[in-house]
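Yeah, one chain of the complex is gone here, protein chain that is, but the others are all in their spots.
Chains here go by letter, A and B, matching the order in which they are written, and residues are numbered from 1 within each.
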Amino acid sequence: MAATKKHRRYGMVVDIDLCTGCGACMVACAAENNVAPAPERATDRTGITPMRVYPVHNGAPGDRRQTAFLPLMCMHCSEPPCESVCPQQAVELDEATGIVTQMPQRCLGCRYCMTACPYHARYFNWWDPQWPVGMEATLNPTVAPRSRGVVEKCNLCASRLHAAEDQATAEGQPMPATYVSACVEACPTGAMVLGDLDDPDTEAHKLAKAEGTFQLLAKLGTRPKVYYHSSRPWVRSLSERNAKEQAHA
Amino acid sequence: MFPGVNGFHWTFGHILFVSIFCMVGLVILTTAIVAAYRSWRDARLNREPRIRWQSDFHDLSDRERRCRHMLSGETKSRLCPNAFECRDCVTHPKFVELAPVAEQMVPVETYGMDFPPENYYHRGHAWVRPEENGTLVVGLDDLGRRLIGPPDHVELPAPGTQLENNGVAWRGDRNGVSFRVLAPVEGEVVETGGPDKGWYLRLRPVANKPTDLRHLLHGYEVSGWLRDELDRLQMLLSPEATGPSLADGGVLMEDLSKAQPGANWDKVMGEMFLEP
Partner (left out) sequence: MPSFNDRNLIPRGLERCSLQGFALRLAPWLLLFAFGAYCIYLCLRFGLNQTNMDNRFAFGLWIFLDLTVIALGAGAFFTGFLLYLMKWKALKSVINSAVIIGFVCYSGAMVALAVDVGQPLRAWFTFWHPNVHSMLTEVSFCITCYLTVLAVEYIPILLKNRKLKQIPSFLVFEFELHKVIPVLAAVGTLLSFFHQGSLGGLYGVLRGRPFAYREGFAIWPSTFFLFILSAIAVGPSFILLTTKLAEKLSRKPLVRGGVYQMLGKTSGVLLTVYVALKSVDTLIWLNKTSQAAGFTPFEFYTFKPFGTWILFAEIVLLGLVPALLLLSSRMRARPAVLTGAAILACCGVALNRFVLTIQTLALPTLPFDEFLSYFPSWQEFGVFAAVLAYGVLVYAVSFRYLPLFPDEKQLTAPVETEELEYVSRS
């Protein structure tokens, strides 16, 4: 069993040039992961958006202004700054998949991991999750809802990975090199690609190595497994805080 | 790290961490247990009176802890290191050797109060008088008597009680102010008296041990001590030194509690009877 089980290193490549900012990925993510509707008092800083599309622009005035959209989720760092800070091992970098897992049932809700994350990809459940009557029927049975007071984040649709894995096992296949997460499935322009970054046959691997691909805040040494791609230099300059300053200057 | 935690495995870090944590916990626990065990032992060996006096003496002010040889003027400044147990003191015999107590040669100044020369006086205002039949009579000295006046209530130990030197001999209260008088000597209570009888307790000395009263004040030593005690009392009752005099026709007034109701009698009783 162990011999046939291949370690994977799942990651994503997002082509910013293809993203229209429609937000379908955000909706799909929330639906897939049973994110409860935001209470009335919630703001854009207290809601739960494991996948979040940021509008960005080049800072230029008038008609020289260019806008792009940057979908931001957990970067699934190979050196996750959140993992080492959790006091009770609720965050784990899964060696077999490369996914940074958050275990809400272990989480104390101290939010130390949230301060540690430079990508702000972690979200706290400020409210009790509540669904309007009748909406429970639409809940995804493969994902457990999270209680109030714990942190959650993108887990690269682990339940979908498990399903794909189960199917592969049933067919006598090794762990799949790629599978479809909710956001990838929902994206109308195909801007997102998910797959094993180490497997030379996957598209994700090829795109990650392509010209114009970058990681966010690479200099922090977190080694993200989510890559971005753009042919526009000003978009690529968003990879570093410093570079942006220079680009604006 | 413990049972039922999925996916957990031990690392060197865990072992180091857990062992330090357990060590620290163990030290705290052991310390608490040692203290608890020792107090249990103390309680069993009935060391409470001695510990209580040790603790009280520790909390007395420097003024109250002055050595008797300082009060008598033999030395300029010395605080008692032995909790008034002169029988254990190495310095006390040296002082005695240098200036032996002159027996009743000069009249002892007692500032108009009644301090019979045959009695031995404790710093806590109790006296002891050895009787012909070998028993020891214990009473409250005249200064103590004038301080308290007629007590509202006195709680004497039952006959058969073993008293320790500097342990609590009896308790009482006057006008809601409680006080306790220290036992001037060790022994077994055989008979109790009271405020009206002029004596409080009759003790049988501890068996097989000759009664040793060296730790008590006797003879001319009483003068210096009394002077100091009156000094303290005056300051306690009228700190500005311009307040009412304690003297009434040359002697201390009879019932001071009654004469000076405005004073902080709780404090006065505490300080005069060496109870911090």
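Note that a contact is a pair of C-beta atoms (placed from the backbone, for glycine too) under 8 Å apart; a residue touches a chain by one contact, two chains touch by 3 or more.
Quick caveat: nothing in here was measured; it's all calculated off a predicted structure.
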Residue of A:Tyr10, A:Tyr123 or A:Tyr227 in touch with the missing chain, whole complex considered: A:Tyr123
Hidden partner interface residues of chain B, rising order: 1-2, 5, 8, 11, 13-14, 16-17, 21, 24-25, 27-28, 31-32, 34-36, 38-39, 42-43, 47-48, 51-52, 54-55, 59, 61-63, 111-112, 178, 230-231, 233-236, 239-241, 245-247, 249-252, 264, 266-267, 270-271, 275-276
Residue numbers in chain A that touch the chain omitted from display: 39, 41, 43, 45-47, 54, 56, 70, 72, 79, 81, 84-89, 106-112, 114-120, 122-128, 147-151, 216-222, 237-245
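The criterion applied here is as follows: only the chains that are shown with their structure count from here on.
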Chain A and chain B: spacing of chain centres that average the CA atoms, whole Å: 77
